[in-house]
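Heads up, one of the protein chains got dropped from this complex, but the rest are sitting where they should.
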Amino acid sequence: MDWTALSLSLQLGALTVLLLLPVAIFVGRLLAYRRFAGKPLVEALLAVPLVLPPTVVGYYLLVGFGGQSLLGQWFERMAGHSLVFHFSGLVLASFLVNIPFAVQPIQRAFESIPHDVRDAAACCGMSFWQTLWRIELPLAWPGVLTALVLTFAHTLGEFGVVLMVGGSIPGETKTVSIAIYDRVQGMDFTAAGQMSLLLLLFSVTVLAVASGLGRRFGRWHGRPGH
Amino acid sequence: MFCRGLISAWIAHCFATALILLGGHARADEPVVAAASDLKFALEDVAQAFTLKTGHVVRLTFGSSGTFATQIRNGAPFELYLSADEDHVLKLHAEGLTRDRGALYAIGRIVLIVPPDSTLPLDGELDGLAAWLAAGRIKRFAIANPEHAPYGQRAEEALRHAGLWDAIKPRLVLGENVSQAAQFAISGSADGGIIALSLAISPQMIPLGRHALIPADWHAPLRQRMVLLRQAGATAQHFYAYLQTADARVIMRRYGFVLADENG
Partner (left out) sequence: MAGPDTEFSLSVRQRAPIAIDARLHCRGGEMLALVGPSGSGKSTLLRMIAGLSRPAEGRIVCADACWFDRAQRVHIAPRHRRVGYVPQHYGLFPHLNALHNVMAGLGDVPGPLRERQARQWLERVHLSGLERRRPAELSGGQQQRVALARALARDPAILLLDEPFSAVDRATRETLYLELADLKRQLSIPAIMVTHDLGEAMLLADTMTLLSQGRTLQSGVPRDVLAHPRDEAAARLVGVRNVFDGEILGHDADAGLTWIKAGASRVACLLSQAWTVGSTVRWMVSNTGIRLRSRSGDTAEAGHVPVRITIAALVPLGDMLWVTASLPGVAAPMHLRVQRDHAQGLHPGANLEAELHAGSVRILQPEDPQTGSARSC
């Protein structure tokens, strides 16, 4: 049982969610409520990580942020260490790869708020922030929760990108999914089985809790009767 | 409008992100050692002995030698590199990425391995394999990927030498490194494979398969070289030196990592 790897995975998941969620809320809201030229293209670009194989994404990240790239070299000067093969590289890769998992549920949730409600909120004298905080988010909250859960669970399971960008360095970038793979290669099937089961139970629990919470809060809002 | 609030929120968010990314785990001197995957069991034992003796810790990561070389070129933070093929080390040295030319730590050998209950006639000259191939009884055969794994290249050379390459090529299952190839070979999903001797004789593998040594002149020698990289710190240097001591050599020999001047 590789507790370091598990702790790394949990940290990675938490950090990704923390950094991605606010961005996803604003982007999701923007896509839900604004029309602009090129919107289909933007939506398609945001969805790219869904269809590209993780190794392809990992490859481009390596090329884009690796030691040979401008960005990578700039980062190394700033931080004293490289972006790739380092935990921060994983965070960045995880952030980018999870964008569609976070943005899409949130966008759908904002879209499902009846526009009458939003119109009324605007005419009630509420500022943008007041409307977002008191009216829109409480109503879009199941979508935000879904985004949170999907992002976290997806990050826990990420393998291809993490391996390419992180390099499986124990205590740094060797997340639990890589540790499992490693144990299998080392013929240590007991450890691999233990970690896999733990991951499975954890994911199922998180998903069940989130689903239950979502339904409970969903019961608040009926639809305005016609 | 809301612009002011939005911009300040965005700035705060970027700041937090930068902090997180630029921060990162403060690490005591625990160097990362990149080692060919056939060293998995042997090196773990040596590292343990090293920690017991000096109190210093090294972090080990195993994989394909070729992949590590590429990563090193891309700025991977390894401090010591043990390659299954000295070619990689020498190239890195030519590119100025290493301290020196390093030192040989073993001459590698390859073996034919089959699952314990297999009925394939096991011999180092691969006659049994040839017979089964001709009879169409080989469905899948595992080797490491010759593109970047030294053991895979040697396996290919040996198979060519035996005149079996063309026949067996469509049946091959390629492991990303020789460890994965070993895992495929004894998993029951393959009829067998060619892997590193050091893996085959490790305590973990012994009960999982039977093997036969393939003649060394059937393939180019696997001169296995280790080297300190430019960014190597004190602990890495210690470990490198320790690897060449008698204590460490005993452990290595036990796992089949023998040098030319040692009996093995």
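A and B label the chains in the order they appear, each numbered from 1.
The definition used in the following text is that a residue touches a chain if its C-beta (ideal position, glycine included) is under 8 Å from a C-beta of that chain, and two chains touch if they have at least 3 such contacts.
This is a predicted model, so every value here is computed, not measured.
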* Contact list for the unshown chain, restricted to visible chains -> A
* Structure fact -> Which of A:A24, A:L139 or A:A210 touches the missing chain? It is A:L139
* To do: With the full complex in mind, choose from A:A121, A:A191 or A:L207 the residue touching the hidden chain.
  => A:A121
* Asked: For chain A, which residues lie in contact with the unshown chain of the complex?
  -> 114, 116-127, 130, 134-135, 138-139, 220-226
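In the analysis below, only the chains that are shown with their structure count from here on.
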* Asked: Taking each chain's centre as the mean position of its Cα atoms, how many Å separate chain A from chain B?
  -> 33
* **Of chain A, residues touching chain B in the complex** => 15, 19, 22-23, 26, 62, 66-68, 72, 75-76, 78-79, 81-88, 91-92, 127-129, 167-172, 174, 182, 184-188
* Structure fact -> Note: in the complex, chain B contacts chain A through residues 1-2, 5-6, 9, 13, 16-17, 20-25, 27, 30, 32, 37, 40-41, 59-63, 71, 74-77, 177, 179-180, 182-183, 204-205, 208
